[in-house]
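Removed: one protein chain of the complex. Kept in place: all other protein chains.
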Amino acid sequence: MRALVKSVAGPGFTLSDVPEPTIRDDEVLVCVRRAGVCGTDVHIYDWDDWAKGRCKPPFVVGHEFAGDVVQVGRLVTDVKEGDRVTAEGHIVDGRCLLCRTGNAHVCPHTKIIGVDRDGCFAEYIAMPATNIWHLDDNIPYEIGGIHDPMGNAFHTALTAEIPGATVLVTGCGPIGIFAIGICKTAGASRIIASDVNPTRLALAKQMGAHEAVHPSEAEAAVKRATDGLGVDVVLEMSGVPSAIHQGFQLVRVGGRVQMLGIPAKPMDVNFATEVIFKGITIYGVVGRRMYDTWIQMTRFLRSGAFDPTPVITHRFPMEEFDAAIAAIKSGEAGKVVFEIA
Amino acid sequence: MRALVKSVAGPGFTLSDVPEPTIRDDEVLVCVRRAGVCGTDVHIYDWDDWAKGRCKPPFVVGHEFAGDVVQVGRLVTDVKEGDRVTAEGHIVDGRCLLCRTGNAHVCPHTKIIGVDRDGCFAEYIAMPATNIWHLDDNIPYEIGGIHDPMGNAFHTALTAEIPGATVLVTGCGPIGIFAIGICKTAGASRIIASDVNPTRLALAKQMGAHEAVHPSEAEAAVKRATDGLGVDVVLEMSGVPSAIHQGFQLVRVGGRVQMLGIPAKPMDVNFATEVIFKGITIYGVVGRRMYDTWIQMTRFLRSGAFDPTPVITHRFPMEEFDAAIAAIKSGEAGKVVFEIA
Amino acid sequence: MRALVKSVAGPGFTLSDVPEPTIRDDEVLVCVRRAGVCGTDVHIYDWDDWAKGRCKPPFVVGHEFAGDVVQVGRLVTDVKEGDRVTAEGHIVDGRCLLCRTGNAHVCPHTKIIGVDRDGCFAEYIAMPATNIWHLDDNIPYEIGGIHDPMGNAFHTALTAEIPGATVLVTGCGPIGIFAIGICKTAGASRIIASDVNPTRLALAKQMGAHEAVHPSEAEAAVKRATDGLGVDVVLEMSGVPSAIHQGFQLVRVGGRVQMLGIPAKPMDVNFATEVIFKGITIYGVVGRRMYDTWIQMTRFLRSGAFDPTPVITHRFPMEEFDAAIAAIKSGEAGKVVFEIA
Partner (left out) sequence: MRALVKSVAGPGFTLSDVPEPTIRDDEVLVCVRRAGVCGTDVHIYDWDDWAKGRCKPPFVVGHEFAGDVVQVGRLVTDVKEGDRVTAEGHIVDGRCLLCRTGNAHVCPHTKIIGVDRDGCFAEYIAMPATNIWHLDDNIPYEIGGIHDPMGNAFHTALTAEIPGATVLVTGCGPIGIFAIGICKTAGASRIIASDVNPTRLALAKQMGAHEAVHPSEAEAAVKRATDGLGVDVVLEMSGVPSAIHQGFQLVRVGGRVQMLGIPAKPMDVNFATEVIFKGITIYGVVGRRMYDTWIQMTRFLRSGAFDPTPVITHRFPMEEFDAAIAAIKSGEAGKVVFEIA
C-alpha cells in the first residue's frame, strides 16, 4: 500500500509502497479515507530535537484519521466490517492505576500511532478495537478525520465550567478555534480570542468569538468585558511565553487556566504574583479523556449546534505532503487534511 | 401607597392603601415597576393548607419584582438612588453554618418577602441592600421582574452538567420553559420536554426543546434519542407523581434527577428499582444559589444567547389581580406579570 | 471439585461435586481460599421473589472471595500463576457509554458471579483477568475474601466528603460497620450509628462510632452533636423504611444521603418536606466504582489505619453452609466467611 514514511533519521517524509498491516485478534483494519495533519507531524517532518528524542524510523506517520473497517480480529465483538469509524490514537495499557481510575489519557505506557508505532498516512491502518470510535451516518469522513485535535479542544474547554463564563483563548491555531466553537455552543457569555495572525482571527470570529484581537489589545478587551476583573477561564492554546504570562495576568482571581499549548523551552514564571496570590487553578491538558471527551464530541456534532467544518481550510492528496506541511508552517492555515481514498 | 394585601385568613387578595414602608440603615426602598405572579401567590390567594400553616395576615403579597431605588439607608455603600434593580427574595441570616459555606439558599432562618414579611405587589418595597441585584441597562424591568423564578430554573439546570447532555424536562410551566432555554444555551445536545398542555408544549418548542411531547409519548422520545439508555439529566418541574416516576424511569443509570416541582402529598416510591439499583443522584432544588445563580443569569442575559421574553405571556395592571390569578390557574399561561408603575 | 450449588428452583443449597471450570484466553483460574457470605446469598438460599426473578439454576453460588491464581489464559499479561488475588464480581461489557466514562459499576450488561454465572463457593472459579485485584503480601485471604462488601462501604462513604463531617450511619450490618471504620479513618468528626441490635451496636463502637444507639435515640444524639442542625452525611445501610425516613429527617439542609440498603418494597415518601425543601442530595450506591474504590481499599489497608478484622465474627467450613446462613439470619453476625482451602 502507499504510505507516508519517516524512513530515516533526518528531515522530510517519503511516499513509499509498504506492506499492508496485519491485525491481531483484538484489532481491526481500517481503510483510511481522510487524515488530519498536525503540528506534531511537522516536528517529525523537520526532525527537531523532540522528534530525535522520541521517534525511531522507519515508521508510517500520521495519527488523525477516519475511514472504513475492512477486517476485524477474531475477538472483536463490537466493530464490524463496513463500519464508518475514527479512532483514539493513544494506545494505553488499560491496566495501570491511571487507566483503572478514568485517567487513561495520562497512562504512562501510552503508545501513539504515527509516533511510537505505524500511523495513518497510509491506505490502511491496524488499530486495537478498543480505540475505535463509530461515526454517526451524517458525519463526513473529513470531520471524522479531525476528531483527535478536536478532542484536545473539547478536553481543554469542557474540563472548565463554560456555561455563562467569560473566556480568553490565547492562540487561534486549529485547536484554539475548535475550542472557541465549543465554548460558544456551551454558553460562554463572552469569548475573547487573541492571535497575531489576521487570517486566524477571522476564523476565530467565524467560529463564534465575540472579539478576536491582536495580543496587544487583549488586556483592554478583557478589562472592558469583565469590569476590570479578568476572565473566569483562559484556554492557553499557543505555547508562547508572552501569551502564557498574559493568560496569568488576565484570568480573574480564583479563575482557571487550561494549558494545552507547549512552550518550546523553560520560561521564567513568578509563581507568587502569577499563580499563588491570584488563587488560580492551572490544568495541564493531555490528549482526550477516554472516552468522556469522545462522547461529548459525538453529542455536540449530533445536536447540530457545533459545526467544525470552517476550521478545515486546506485539503491535499497525500502525494502533496510537502505542500501540506508548508501550509501549516505558513501560519495561515486552519486544519489541513489529506484526502486519501 | 397601593398594595395587594392578604388581609384576612381566607381566600382572595385586597387592593388597599397602606403606609409606605420605612427602611432600616442597611436597607433600601425600591419603587416597583414590574412584578411576577407565582404559583405560591396562588396558594396564598386560595388560602390552602400550606398557606394556612405558613402565613400570618395581614401582609403585602408578591416576591418577584424589579424597579428603581428611591432611598438608601445610612450604612448602604453599593446601591444608590436611581439604580435599576431586582432582588433575591429570600432574606437570610448571613451568619449560620449554611450561609457561611455558600449554602445560604437553605439557611434555616430564611424569611421570604410576600410570604413571611411584606412583599412587592405594591408601589414600594423595603429590601436589605445585600439582597439587591443590579440590572444591566438593556434589561427591561419586566425581565428584571422575573429573575426570581428564572433563577430557580438556572439553579435547577446548571447544577447538572449540561454541555452535550441529553435532558428531559418534565413539566412546562414557566420555570420548566425557562430551563429549556437555559439548557439550549448551555449546549444540551437533546432536550425533550413533556407536558399535558399543548400551549405549554408550544412554548417549550419556542424556547428550544428539540421535542415537546405529551407524557404518554415521552418514553418513546427518550428511548429514540438515547439508544434506549435514558437521558443524562432529568429536570423535574411538575411535582406530579406520575412525572416523577417517569423521570426515575427515563433517566439513564448513573444519571441525575433535579427535583424542583413540589408534590402536593406523599407518594409511593420504589427506592430499590427507581433510585438505588440505577445508581442515580437526586438533588432537591431550593431557591437560587446566592449569588452564583444570579451571576449566571446576568451572564446569560448579557451574552444575548438566552432570551426569556417569550415566557411572559400575560401582563396585567395590579388592579386585575383576579384575572392574573385566573390566567395562572387556567394552565395556559407562561409567566404572568403585573405592570405597576 | 466441591461446590455449593443452587441446583433447583426452590429453597436451600446443595454441596455437590461439579466439573472444574475451564478458562477462556482472557480469563484466569483461581483456587478459592476464603469466601464471604452475603445477604444476597440468603435471598438465593431462601429462593425469595427477587431470586426467582433473577436466577436460573443450576449454578454455583457466592460472589466474594480470595485465593491463588493457578492458571492463566493465553492473552493475560498482568496476572500470573501464584498471585494472591481477590476480584470484582461484577463482570461488565467494557464498551458501553457507562464503562467508557468511568461508570462501569452501572454497566447495563453486568453479569454477577454467583448470581448470573457460576460463583465462588467452590474450590475453583474462572474470572476475567480484568476483574482480578492483587492483594498485598500482608493482607490475609480472609480480608481479601470480603473486599466486595467492604468495597460497597468504601463506595458509599467516600463518594461523600468525609473529613471533618458529621455522619449518621443507619444500619450496622457488616457494610454499615465497615463504613463506620472508613469514616473514622477518613477524619469524620462525629459518627453516630443506629441499629436495633445491641451486638451490632457493640461492633459499631469497636469500629469507631462515637455513639451507637437504638434508632429511638438517634434523633436526640444527632441534635446534640450538631447544635440541632442535623448531620452533613447519612449513610443509609438498612433498607428499613423507618430508617430511611429518619435519615431524611436527621440530615441537615443541603446535606447528602447515600442510599445502599435495599427496601423490600415501595414506601411512602414526602418529597416536598423530606427532599426538596431540604435541598439535599441523594446518591444510589451500586457495587464498587471500577476501580477507584478498589484502589482506595488497598490504600486504606496498606496504611494500617483501617482494620476490618473485627467485622468478621463467624468462620465456617463450606460444608456448614446451613449454619452460616443461620448466623446471618440471626441478625447477630458481622461478616460470615467460608474457609475453603
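Annotations
As written, the chain order gives the labels A, B and C, with residue 1 at the start of each chain.
Just so it is clear, contacts are C-beta pairs under 8 Å (C-beta built on N, C-alpha and C of every residue); 3 or more make two chains touch, one makes a residue touch a chain.
Fair warning: this is a prediction, and the values are worked out from it, not measured in the lab.
Checked against the hidden chain, the listed residues A:108, A:304 or A:331 yield one contact partner: A:108. Only one of B:54, B:95 or B:214 touches the absent chain when the whole complex is considered: B:95.
Contact with the chain not shown here comes from a single listed residue; of C:22, C:77, C:138 or C:303, that residue is C:303. Residue A:263 is the one among A:57, A:215 or A:263 that touches the chain missing from this view. On the side of subunit C, the interface with the absent chain consists of residues 158, 162-166, 185-190, 295-296, 299-300, 302-303, 305-306, using the contact rule stated above. Remark: the residues of subunit B touching the chain excluded from display are 25-26, 75, 77-78, 94-95, 97, 100-102, 130, 290-292, 294-295. By the touch rule set out above, subunit A reaches the unshown chain at residues 97-98, 103, 105-106, 108, 229, 244, 252-254, 259-260, 262-272, 275-286.
Throughout what follows, only the chains that are shown with their structure count from here on.
Centroids built from CA atoms put subunit C at 41 Å from subunit B.
For subunit B, the set of residues touching two or more other chains is empty.
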